[in-house]
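Of the protein chains in this complex, all but one are displayed in their positions.
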Amino acid sequence: MMKKILNNPEHYVDEMLEGLVAAHPEYYRLHGDGGKVVARAKPGKDGKVGIVTGGGSGHLPVFTGYVGTGLLDACAIGDVFSSPSAEQMADAIRVADSGAGVLRLYGNYGGDVMNFDMAGELVEFEDITCSTVLLADDVASAPPEEHEKRRGVAGMVYAFKMAGAAAEEGRDLEGVTAVAQKAADACRSIGAALSPCTVPQAGKPTFEIADDEMEMGMGIHGEPGVWRGKLQTADQIAGEMMDRLLADMPISSGDRVSVMVNSLGATPPEELYILYRTVKVRLEEAGATIVMPLVGRYATSMEMAGASFTLCKLDEELENLLQAPCDCAFWRVE
Amino acid sequence: MMKKILNNPEHYVDEMLEGLVAAHPEYYRLHGDGGKVVARAKPGKDGKVGIVTGGGSGHLPVFTGYVGTGLLDACAIGDVFSSPSAEQMADAIRVADSGAGVLRLYGNYGGDVMNFDMAGELVEFEDITCSTVLLADDVASAPPEEHEKRRGVAGMVYAFKMAGAAAEEGRDLEGVTAVAQKAADACRSIGAALSPCTVPQAGKPTFEIADDEMEMGMGIHGEPGVWRGKLQTADQIAGEMMDRLLADMPISSGDRVSVMVNSLGATPPEELYILYRTVKVRLEEAGATIVMPLVGRYATSMEMAGASFTLCKLDEELENLLQAPCDCAFWRVE
Amino acid sequence: MTITRDMLLAAIDRVAAAMERDFDMLNTADGALGDGDLGVTMSRGMRAISAMKDDLPDDIGMALFQCAQAFTKSSGSSYGTLMATGLMSAAKALRGAQSIDVASVPDLIAGARDKMQERGKADLGGKTVLDSLDYVSRATAEADTGDMVVAAAQAVDKALDDFRDRPATVGRARIFGEKSIGLDDPGMLAMRSVVKAATGQ
Partner (left out) sequence: MTITRDMLLAAIDRVAAAMERDFDMLNTADGALGDGDLGVTMSRGMRAISAMKDDLPDDIGMALFQCAQAFTKSSGSSYGTLMATGLMSAAKALRGAQSIDVASVPDLIAGARDKMQERGKADLGGKTVLDSLDYVSRATAEADTGDMVVAAAQAVDKALDDFRDRPATVGRARIFGEKSIGLDDPGMLAMRSVVKAATGQ
């Protein structure tokens, strides 16, 4: 069992947010009375389209960490692996709005969807226009025919980045929403888990797995994957993950692609780089040019061991938005 | 036992470096035939003092990651937790030299010291002038009277940053060395470990620890600490770590201090932020102003769980150097 | 026959008490097929409603609207949001009314069911709270006004019995697939407690 550094498990999220805001007051501030809405310390320009996200805690830098310039305007944070309430989401929408409307951009999880829909109804009375884009990039969670049922995972980082850059450029709600949808459609992800994490309030690991086993395609909360079996080598794991991604979204010669090799938490960067070798070979074999590969911890499940890959197929617009400046405590692009 | 994503354990470091350089060709390149010297992709200005470091692998971003503008010029990398050879270090010194001499800036570990000394003798014949500054910031590893015996841990990140900025400014070898020494003297660190990591070639955890235990003061390779006992709360752990640091380096009202709250690997940022609350309270109680707190993974031991704190007491010069721009794949300051 | 404001307040007290009583039972049931927070969600929501009970407006619609808000504020769990959605649907239908005509109850429940279905994007027959509500709205529609209370209580039991041996296909329970066969859906258990307490059974 992984050990955790905490006080009362009930206060895990509140104390985490307290520390986050204390450490980075130049980026983040708490908004509202619930204490679980984080907004930009320096609000965006007036008239900028707002972008909000939300979801359970335990995935830093997702979701809260990506509040920042050229990224998100506000985020509603739930308990570990639990949706924030509709009221918190409404608060996040309110603080993100500067008159140009707000895009709700988040992962496809039942509870989050219900609450963001409800939040939209709550703010409708206040004349805030909302749009929605859901990330549903996890190819292991449903077949292509049912892609709208897929869970949202690390692909959301690309969508945050691209939509954030579009909003920063001054595009309107429709334009920003279109970019977010295009980014969401351009992403495919898959993960492989080696060991679980512990949800503080539950006090026990999210799943059990033998010492010599791994699970291909497991979700970030321990949702079942496509197979469980003996731990494979890095090259085998990376090879199968690339097979599955490329089967779902073929890459042709001349394509420009960004790729994220993401640690689910405990897996160190050393091992991500070992995996990256195969990713690079496979993409180059397919004739693709790799643009701004992201290797690191971008979307995690606390101390879960394992890694995920995300492919994001770029057109000129998405590539420019990916490379536009952004700034938050966890990621900076110049 | 933590599970690792790897191929042949013998190739762990070579494959890691291959992936690192493939992912970030704009920052890093391999130098020499051994394949275990990393240099800046864009060398520093001609006439700039070179700064090299070196040490065992398994600590990313330390050591290799900090090769970059305003930071290090080259790094010799050993196997996991093993010193690089004197020849590799000599190669790192050679590639870092542009005529103005080279500072060897690294942690106080017996093998590294012997090899860097030997490397200095090797390059002496080539008329490269070297200086040395050792980091010995781990207060748990020896009492203050024997501070020169202390191990070097995360404090080296401050020294890399400050010496790197001084070199970038164009100071000479003496000046850069003096800055590095001042930075090293200004740092105090301590760590607390919750669970071990696995050295690939050894295939077993670096130490054994019960499911409900922690060890205060443990070294980053599993060197024994000051006590082992029941896992405490975050507030207790942070409180004791601050007690020990402040006892070693008193902070007075008006002092300006940077602080690093560093994960040893598996411990997620959520928990670092929980710890940071106490760090902030304690420093502010002492009357200090916190400058640029660093919360994240700056010096790790692969998937070890636990955290370390580093205090760096600033004067005007060190503060300016800390805030000067730097750029590498793991850290960017503007 | 009408349901007065006082009757509503008394029902709130009974449901709140039932949720305290069933706290562990609901957490355990949800723990077997989900994240184990359903008792927390329900007791938090009902405590929030109890706390503002004395200040609820006379307008039954407005009162139910505030009850709905108590749920949206106190929890982000699915059930809280579904409860709020159902309450809001009834609130809209009752805006301006000082009491509830018992004859309208089947429609109010059917309306709540439909709005909750929209909210949760799940089909009937998925072994969720929707099926409980569906059973209740039909059973009450078929019953005489005097028998509605008994019909509702029987309906929540029957829904549980009918669905027990079917697999869950909605929400977190879905990932348990075949393993959910034989286990009661936590949301249906919660609705049984709510309906029985509200109707004083």
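We just call them A, B and C in the order they show up, numbering each chain from 1.
As a working rule, contacts are C-beta pairs under 8 Å (C-beta built on N, C-alpha and C of every residue); 3 or more make two chains touch, one makes a residue touch a chain.
Because the structure is predicted, anything quoted here is derived from the model rather than measured.
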Shown chains contacted by the missing chain are B
Which of B:Ser82, B:Thr198, B:Ser263 or B:Thr278 touches the missing chain? It is B:Ser82
Out of B:Ala41, B:Val113, B:Ala178 or B:Leu246, which is the one that touches the chain we can't see? B:Val113
Contacts of chain B with the absent chain, listed as residue ranges: 34, 78-79, 81-88, 110-111, 113-115, 117-118, 122, 202, 223-224
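In the analysis below, only the chains that are shown with their structure count from here on.
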Quick one: which chain's Cα centre is the longest way from chain B's? C
When centres are defined as mean Cα positions, the distance from chain A to chain B in whole Å is 29
Just how far, in Å, is the C-alpha centre of chain C from the one of chain B? 57
How many Å are there between the centre of chain A and the centre of chain C, using C-alpha atoms for each centre? 33
Mind pulling the chain A residues that touch 2 or more other chains? none
Pull out every residue in chain C that's touching 2 or more other chains. none
